[in-house]
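Heads up, the thing below is written out as structure tokens.
For this view, one protein chain was removed and the others were kept in their places.
Up next, subunit A:
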Amino acid sequence: MTAEAHRRRTFWQILLFAAGLFVLTGISAGSVYLVNKAREDNQWVVHTIEVENQINSLLLEIRRAESSARGFLLTQADSFKIDHEKAVAAITPALDKLTRQSADNPAQRENVEKLRAAIETRLGQFAQEMEFIRQGQPDKAAALIREVVSTDATAAITKVATGMIHEEERLFRLRSENADRSQTFAASMTGIGSGLVVVLALISTWLVRRSARARDEAEARLRDANLNLESVVDERTADLREANDEIQRFAYIVSHDLRSPLVNIMGFTSELEELGGDIFRRIGGLAQVSANGAPLAPAGPGEIVLEGADKQLSEDFSEALGFIKTSIAKMDRLISAILNLTREGRREFQPVKIDTRELIEAIVSTLAHQAAEARAEIHIEPLPDIVSDRLAIEQIFSNLIDNAIKYLKNGVPGEIRIRGRTKLGYAIFEISDNGRGIDPKDHQRIFDLFRRAGTQDKPGQGIGLAHVRALVRRLGGTMSVSSELNAGSTFTITLPIAWNVSNRNRDR
């Protein structure tokens, strides 16, 4: 999975989440609003019904008052009178209630005012009727009733009330429709919203599953890659180990097998030398015989003195043999050096705790004679202790200190300093001198086997630094040099503070 795809996927997921949140918020707000609206609409419907009820109950009370008044007029019974008074008393509160209820509707309010006027007229008439009856003039009361029936008041009440009821019925229909619509709307909104949320959830699930699958695949690939890497590393390590072993074996066999013919060359050169001695003695003897003209007994070695051309021949012969023998000796030393190096490479290191200062002081004391001859002072500064192979560390430091003493400037008192410090699990040692220095172009060369740099006025094979570097590497460290011609040299060795057998010895 590329970073770009990953970013895009994350973006989509965030967008989806935001959309889901938005839809949910919308649905919630809409639902609350619509539910409130539906409740309000329902309230209005209830209100309409209440108003209608109130109108009906008002009319009922008026009819009751009318009928009880008539009953009283006919029977003069008190029960009708009481009933009439109750009804009359109920009319005004009922009317007031209706007035309050219809306050919201200007048209109804107007109607209520008309109704109130009509009812007040009618109440006045009721009072008059009752007054006539009380005064004992039922005829007048009956006449009044008849008159009332034909007057506008009753008709007006009926008409206005009917109008109001019609109006309320109209409102009821309207408001019911409104309430229905609100409820339907709320229901459909909830439905659509829920559907949307479900769809978003499905998309989200799909995305999550897809990314989980992609992650699983990536993990599997990573695992494969790791396994592969491990096997590759193992393979390479094995290859390197094998190559290293092979080089070691090769160097050993080569140097070993090179020595074998060298034994012959040296041996037969010596034979030749002896033969040469015999031959020249005989030549000398023959020359003397011919010179003296008398045969002599074979002379003993050393008694024959060659002369002239014979002497020259003998000297040439000896010189040639001398060069051959010097070369053989040199070759033998080189081969021995290679043998020693490979043997060193095969030696198993034993890590032990080393008191570095004590070890270096011991080396310095063995080199004290050379140091005094070169007028060199060796200063040892505080050094960190390490765990490493004692013999290897000894060889490293004695080679470097020996070199420092060996390559001082002629006639200048030497000053050699050994410093140490630690850094990140490594001990860093510096061996610096004020000697003749090394040209920067030779810095690599001095570490090569059999290579030397600078004025060749000191004996040496060019092995020391190659050996030191091989040892440092085997001990898991590195070494470097910083130097300028005629400005001294500083060799820096970095070694692990606690070297452990498992990392290198296992290779052999």
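Descriptive notes on the structure:
Criterion: a contact is a pair of C-beta atoms (placed from the backbone, for glycine too) under 8 Å apart; a residue touches a chain by one contact, two chains touch by 3 or more; residues count from 1.
We adopt the following convention: contacts and distances are computed from a predicted model.
Here one chain is missing from view; checked against "Chemotaxis protein CheY", "Protein nirF", "Carnitine transport ATP-binding protein OpuCA" or "Dehydrogenase protein", UniProt names that protein "Chemotaxis protein CheY". Set against the missing chain, the residues A:D96, A:E271, A:D355 or A:E484 yield one that touches it, A:E271. Residues 256-257, 259-264, 266-271, 328-329, 332, 343 of subunit A touch the missing chain (whole complex, contact as defined above).
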